[in-house]
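Have a look at the structure below before the remarks.
Note that this complex is displayed minus one protein chain, with the remaining chains in position.
Entry: subunit A
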Amino acid sequence: MLEIKNLHARIAEDGTEIIRGLNLTVNKGEVAAIMGPNGSGKSTLSYILAGREDYEVTEGDILYNGESILEMDPAERAAAGIFLAFQYPMEIPGVATMEFLKVAMNAQRKARGEEPLKVPEFLKLVKEAAASLNMDIAMLKRPLNVGFSGGEKKRAEILQMKLLEPKLCVLDETDSGLDIDALKIVSDGVNALRSPDRAIVVITHYQRLLQHIVPDSVHVLYKGQVIKSGDKSLALDLEANGYAGVIGEAA
């Protein structure tokens, strides 16, 4: 589903190279975890997948279902089924969460040539999804992410993910800022989305999240490259011994 081939990318503004020859393949139905120390390029990778303009791909390619997505803007990628759950979701003052969900869902439907959702249909979907995440519907009347706690923001991200039904989900440090209860709810939400025709990329610092969202594969990112891949036991190994050993091996 996702093939990243020898990807090189830099910050457009100052030319700093962040991704240096990254290779990664994630198949349909797979949950892949990307781990790595601070500054290894994890968040940058998620932004590049979603099409953020601040980064320039200088070499290599990103294939999604066999086709390059490099020429697509973020909205087009989203409509094609790529979803990024942000580490720091943005506040959108004055725009009720509910309203935002509707605009987003209908924009994607429009891009796919589908009719906009009827209001009762939309409300039904939102209510069900919110209930499954233990979210109060009253919260959805508030402006998106404005004044939300860290946990509420992450839950709102997962809610959007559920409603937009993406094919490739990228979760950027979704566990940061979550207490144990919230972590459980969010993880359950993500697990419910596991399906044979969907791939999920989980970016995280810690093994903790991977106890709840058990990955099929684990990849260690360091200095803009995947230096080691393995199964879920790799995550446990990293937790026990730190990154130093893996980095040493690669060097």
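In the analysis below, contacts are C-beta pairs under 8 Å (C-beta built on N, C-alpha and C of every residue); 3 or more make two chains touch, one makes a residue touch a chain; residues count from 1.
Just so it is clear, contacts and distances are computed from a predicted model.
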| item | value |
| --- | --- |
| Name per UniProt, for the chain absent here [options: "Lipid-transfer protein", "Branched-chain amino acid ABC transporter permease", "Cytochrome d ubiquinol oxidase subunit II" or "Fe-S cluster assembly protein SufB"] | "Fe-S cluster assembly protein SufB" |
| Absent-chain contact - pick from A:Met35, A:Ile69 or A:Leu84 | A:Leu84 |
| Identified contact with the non-displayed chain, of A:Lys102, A:Arg198 or A:Lys223 | A:Lys102 |
| Residue touching the undisplayed chain, where the options are A:Val57, A:Leu70 or A:Ile92 | A:Ile92 |
| Contact set of subunit A toward the excluded chain (per top definition) | 47, 50-54, 73-75, 77-79, 83-84, 86, 89-96, 99-100, 102-104, 106-108, 111, 141, 143, 160, 164 |
